[in-house]
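Just one protein chain is left out here, and the rest sit where they should.
Let's look at chain A:
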């Protein structure tokens, strides 16, 4: 997942570093600076900005404080430090204010300066979604320029037009207003010309506006007030990261389908993103690789340089940068980077040695790599990895097994006690097919390593014998292994005798097994059981009285994966629930089952009453709503009649007959036709799509119309907790319910009959 990559890229930040980036205290500090004279606040700002170099809001606060006291030189200096790194519209507007003020009284020259400043500004932040007002200000400024003669006037007009035409293809908050202004402008210049120009620009504007609407969704997700702090695990930071990634992906999709400017927009988005995600190596890396992919290596290099300034400790970025330099042939610069990764001897890692050796081998040849290896050996940070890496390089790249062998042998002096080194060495020897030396190596290692560290060696040894040895050596080594490891926790006491598992592992090959996975499961369960035979008693004693946990430690934890295997229902051991089947007949085996299913069956039986058949046939055609049609088809007068029926407690009048007569008489549509011959249809069991259950239950017209709607449901809400009339109801429960339904809200007492139980067995009295 995205979030995880981001989290794993995180630099480890010490506690003090976290404190350094404390947002709250920074805000407090910045607020306090607001009320101080500039001489006192300047150092505060400098301090804040050294921690948050891309915090445009602080830069702006700082520069405004300087502007208030007309400190022009300092202002200029601050602008020169921040503008290019902070593509932040309010900050840049500050700048333009400053420029305009400075050039206000300087006449034509000043105007030219101001215009240049505007152009400069718009080339940097003109793509911002909030840059609308800047464009407007610019256009207003252009319009305000004096024009002495017609030529100048037409020049001015051209300039204004150009500005408009740029502004209306930029997705900004004010794009619609800008378009209207532009229309007015063109119309005021020349009606005839306007038509052609506007119709040319209309589609471009429309597309920009569409993009704006889309873009706004992404932009709204972003917190433009956020301070750039190193990545944390907080939800908010992660959301911001996601929001930025989405915005970048959107811009990369070139939504406006423009050719040249799209790269500019992407660069702009990356630059803005890095103001906020300044400490995120993944963004820096993406940005640089994006540049590199587009062919602008120099730009990529610049990004990496800035990235390393932002994250000087990021090894990842250094490798990335070095990779770029190396791949474009800038070896000296790459070498410098590698050397900086190596840093001072005290902090060098083995990995840095290894990568540097590989780099040297690639670019300066065997000899340079060898020389460095000889030096690196003396370094305190040289681990067995360096030996292995160098030996494998000699073997695989230089095709020189002799050198490789010598290196491994030399390493043995230092790393005799490293089981992993032994294994690497053995791997190398098996590449040479040197089985004699491998055996010797294993024996040497096993004689010197303590038991708990030799488990892996033994494992490899047996594997080796399985490949290289004959049956006798194979069995012998396995037996020796058992004896040697019998005391460790890994192998229980019982494991001493050869088990079936050993045989399985001897006779399996890669992913081929001499048994089924079920057998394997079985065996591992048995193994677990044997291990826990002794523990069983103690465990139940432990759980005595409390503890919802099983603390029987690592052994059981290891098995949890196996027993987490999902157990599937074996439906052959169950009975198929099929109310239809049970109809009228005795039900399987024991009495309770019949007890359970008979009510259902009898309801089904009742349903076969011709009265209800119309709905049956229609339901069979698939739509569950057809029964509603029946009710809809019922004339309003009948519904009114039904609703005005009094609620009846106790024995009910035979409403079924009343209703059936009504229904049969009044159904105006062709639906009534189907009411004949339906019992046979029902028994043929239609419902092709679903099982017996759903098929059969379709013969209950369950979907019912909610006359009472939600108000009614309110009342039913707690009905399940109310006591339910448990005496058997006299008639077909279904129709009773229909009647109650039809009576709607007026019959609140009927809430005492549970709807849910209507089908289940009011007849047997087993309501709820």
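Note that contacts are C-beta pairs under 8 Å (C-beta built on N, C-alpha and C of every residue); 3 or more make two chains touch, one makes a residue touch a chain; residues count from 1.
In the analysis below, contacts and distances are computed from a predicted model.
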{"item": "\"Cleavage stimulation factor 50 kDa subunit\", \"Probable DNA replication complex GINS protein PSF3 isoform X1\", \"Serine/threonine-protein phosphatase 2A 55 kDa regulatory subunit B\" or \"ER membrane protein complex subunit 2\" - which is the UniProt name of the missing chain", "value": "\"Cleavage stimulation factor 50 kDa subunit\""}
{"item": "Touching the absent chain when the full complex is considered, from A:223, A:313, A:339 or A:443", "value": "A:223"}
{"item": "Chain not shown: contacting residue from A:194, A:239 or A:368", "value": "A:239"}
{"item": "Contact with the hidden chain (one of A:108, A:472, A:512 or A:566)", "value": "A:566"}
{"item": "Residues of chain A (touch criterion as defined above) contacting the omitted chain", "value": "220-221, 223, 234-236, 239, 539-540, 543, 545-553, 556-557, 559-560, 563-571, 573-579, 588-590, 592-593, 596-597, 600, 624, 690-694, 697-698, 700, 702-704, 706, 710, 713-714, 716-718, 720-721, 726, 754-757, 759-760, 764-768"}
